[in-house]
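One structure, as structure tokens, below. Some questions next.
For this depiction, one protein chain was excluded, whereas all remaining protein chains were kept in their positions.
Presenting chain A:
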Amino acid sequence: MIKVLEAGLSTTIQDAGRYGHYHIGMPPSGAMDQFAHTVANYLVGNDKGAATVEMTYQGSDFKFTEDTVIAITGAEMAPELNGEPVSMWETLAVSDGDVLSLQFATNGARTYLAVAGGIDVTPVMESRSTYTLVGIGGYDGRTLEDGDTLTIGDAGADRSSLVGNSVADEHIPNYDDEDHIRIVLGLCDYRLTDESKEELCDAEWTVTPEADRVGYRLEGPEIEFKPREQPFGAGTDPSNVVDLGYPVGSIQVPQKPIVLMRDAVTGGGYATVGTVISTDRDLLSQRRTHQPVYFQSVTLEEALAARKARTETLESIRNSLTP
């Protein structure tokens, strides 16, 4: 078991996501940075679907009540085991009674703790991810609180031989440098004026303090829509359309852009003018409040190539580990 001594600011149990229910309005939830989540799982010998602990902006303190194997990835949180600094992106051994403490995030926003066997909470709709807006999944459907106790899943075998494995430096993201976020324009970019369509990709956008697992609200120049006759069924705001489904990562512009993240609503009446590609949603979720973001328009083929390259990177990380 893992006892949560100090929960931190916003700490939840997340996995690869809750898929197959988008049509009934259920977003996937799951780890905001799937790359860091997956690597943490690989380091402890889990599949990518195992549940990890996601900590945002502020790390947690944990006490382990059994011997196990862990890994910490994502934003730097200066982790210490019994007061001694330990490495991130590396497989670590912990013993019964050990205390792991993490500080606030520098270089990124979200940090993942994986444990051999995964965090064992009851799956809801085939996922252990927490969706706090409706209070389902994860640990009682909520963020963790001081004093909670997490059960560790059955690892099946001793994983201690993994200890000492680490991820090559070239594969560890330097999140604070990753300010270019690739998007595919559409579905409703035709609603923007030509100037605003260009500005979307030229302007410096700033992450606002409201940005969270639901949406990343950005601050920047005014975006203008082309004049139009209000269609039947659409709202009066120029950014309103007759309802449409929102892709995960899509950018809607009620006034200022909001990138819909993994806990967002699945459809509604705002024009979505572009979609952040899957690999770069991981990077966007590591941008902290006040940091700049630049959108870069790419083709669908380039987006698919980026996804393929990342899948290969993950495979190469997995294959580099000594079991």
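Assume contacts are C-beta pairs under 8 Å (C-beta built on N, C-alpha and C of every residue); 3 or more make two chains touch, one makes a residue touch a chain; residues count from 1.
The rule is simple: contacts and distances are computed from a predicted model.
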Choices "Biotin carboxyl carrier protein of acetyl-CoA carboxylase", "Phenylalanine--tRNA ligase alpha subunit", "Universal stress protein" or "Methanol:corrinoid methyltransferase" - which one is the UniProt name of the chain not shown: "Biotin carboxyl carrier protein of acetyl-CoA carboxylase"
Residue of A:56, A:111 or A:165 in touch with the missing chain, whole complex considered: A:56
Touch with the omitted chain, as defined above, among A:128, A:182 or A:288: A:288
Candidates A:97, A:209, A:231 or A:245 - the one touching the absent chain: A:209
Positions on chain A contacted by the hidden chain, ascending: 9-10, 56-58, 104-106, 209-212, 288-290
